[in-house]
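The complex appears here minus one protein chain, its other protein chains still in place.
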Amino acid sequence: MSEFALEARGLGKRYGKKWALRDCTLEIPTGCVAALVGPNGAGKTTLLHLAVGLTDATAGSVRVLGRSAWERPEVVLPRLGFVAQEHPLYRRFRIGEMLKAGEKLNATWDQALAQTRLERLGIPLDQKIGTLSGGQQAQVALTLALAKRPELLVLDEPIAALDPLARRDFLKSLMEAVADGGLTVLLSSHIITDLERVCDYMILLSASQVQLAAPIEDIVAEHRVLSGPRSDPSAVERLHSVIQASHTDRQTTLVVRANGHLYDSRWQVDEVDLEEIVLAYLGRSPSDAPESQEVAS
Amino acid sequence: MIWLTWRLQRLETALVLAALALAAASLIPLGLHMASVYSASGVGACLAHGGSGCGSTVDSFQHRFEHAGAIIPWLNFLPGLIAVLFAAPLILDFEHGTFRFAWTQSVPRNRWLTVRLTVMCAAALLATFALIQLMTWFRIPLDHVSGRMEPNVFDFEGIVPYAYTLFALALVLAIGIVTRRAVTAAAVGLIAYFALRVGIQIWLRKDLIAPLRKVWPLGLPGPSNVDRAWSITSGPSDASGHLLRPTTANHILALCNNGSTKQGDLACMRAHHVFNLAVYQPASRFWLLQGIETAIFAALAAALLATAVWWVRNRVS
Partner (left out) sequence: MIEFRLDQRSGVPTYLQLVQQVRQALRLGILQPGDQLPTVKEVVGKLAINPNTVLKAYRELDREGLTEGRRGQGTFVSHDQPAAVPGDYSALRSALLKWIERARKAGLDDESINALVAATLQTVFFEKAA
């Protein structure tokens, strides 16, 4: 098993003249639960579709489980589970038939796992897909993906359309599957709440570019909010990267990614939670993006 | 994969079978009745050997079953219906996004597409085969009497219906895959399909090969192959084969119809240089015309199918 479940190098996808994803380089370590976070239209779905081989890259490459899903689908697809946005299922099928479709389309298929899971969730096999609630449909789609016994599970906005209770139930059963071991998860979301407790790795995508890709623990540990009397943040900027600076006429507040130890008597230093960090990154204008900074320095 | 494809089009297959059963239910009793009248009244013998009174026997048979042709134009909808119903499951896959489910299982998408298209086309061709069998059997007596060259007969026999079905199928499918809307595809596809069918039938088919043009003097028997041919133009003409204007024709008719003998009338009209004209496609050209029209529609179907496949491979994700 390779060290990374997913590796992207300079990955880009262009539709017509518009880049949906650009210069994306990141790695997702095997065994983690990674959140792909960003506003709508940031390129999350494009990245996931590139990863699972639904579309091919305009630039760069993406490998999952060591191979390109676009070039070698017969090798990658059997080891990959994917639940697309709005978890599409054949509406006219009964759940049992949906499972049969999964069985027919896959060489490795754990029918017992699928049946046990659905039984525990109280979803009868003879029910029509079209009559299920959104939460139940999401659970059926997840079951189909898990019954492949995948090494990597990719979920596109799995909880966006669910009510809070269904959302929690979905995450519970997803985490149970992770607890069984051997599974890396990549899920996209534009909702940050709930993700912090579920995920241990985060990729932040905005304006078609990767802003941040790191273990959540490191992200939270590295970021601090500094507040103090109004001043020019350039002194802080020499050592650390300032993600967001806001000023009133008397006070300056900075969200900072600390480069090593951060202690400065002029500033009050506070911890900052994941949601605030994400919002600070999303609030930046595109010209502050890390890539352009590197070019400038 | 085969099971899934079958399961996805189970409902549509049932609907096609129901439509074919409906057509069969209305044609089979009538066909049996027609066949029994055909043999009982000796129409077959008349056509084979001729004889006194045969003209009126054949005419009365033709007159009696003229109305049988009335329901046949409606059956023109069947190839379109077959196409829409068999294309629908695949279009719905794109409309509902379920293709993403299929493409991320272990079956590579090229195989998925090949199986889906093959099963879809095979099912549509099989349904068309049933329709052709039904129509050809029903028309046996009528074909003996009046041939199978006329529109609404030509379109249901031989091989050209297969090409119509395939063309309609490919057209609906291509529109459906590009728009990802099954209802739009069915509506636009059917309108375009019928427009092209009618256009080719009215304006193009008769000139696919130059029709025969025969001019002969009044009172003499016409060419023998005009009987069961597709008559495009016929009537009184001048010696060089130009149709007489109706006023001129009526004028001559009034002039010559002076109540004397039939021979006298004919002689009068001959004196006015009136001839018979027939422009027609003879029955012997049935397979040639079928072949050309089949080739046209099959080529269009192939082009549309290729477009659909290209679109699926390059534009859908």
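All chains are identified by letter, namely A and B, in their written order; residue positions are counted from 1 within each chain.
Rule of thumb we're sticking to: a contact is a pair of C-beta atoms (placed from the backbone, for glycine too) under 8 Å apart; a residue touches a chain by one contact, two chains touch by 3 or more.
This structure is a prediction, so every number in the text was calculated from the model and none was measured.
Novice: The chain left out touches which of the shown chains?
Specialist: A
Novice: Taking the entire complex into account, which one of A:173, A:189 or A:208 touches the absent chain?
Specialist: The single option touching the absent chain is A:173.
Novice: Which candidate, A:197, A:230, A:247 or A:266, sits in contact with the chain we can't see?
Specialist: A:197
Novice: For subunit A, which positions touch the chain that isn't shown here?
Specialist: Residue positions of subunit A that touch the missing chain: 32-33, 168, 171-173, 175-176, 178-180, 194, 197-200, 261, 263, 269, 271, 273.
The rule is short, and it goes like this: only the chains that are shown with their structure count from here on.
Novice: Nearest whole angstrom, what separates the Cα centre of subunit A from the Cα centre of subunit B?
Specialist: Those two chain centres are 57 Å apart.
Novice: Considering only the defined contacts, which subunit B positions touch subunit A in the complex?
Specialist: Per the touch definition, subunit B meets subunit A at residues 1, 3-4, 7-8, 11, 96-98, 100-109, 317.
Novice: Sort out for me which residues of subunit A touch subunit B in the complex.
Specialist: Of all residues in subunit A, those touching subunit B are 49, 52-55, 73-74, 77-78, 80-82, 84-86, 88-93, 97, 100-102, 104-108, 141, 144, 148.
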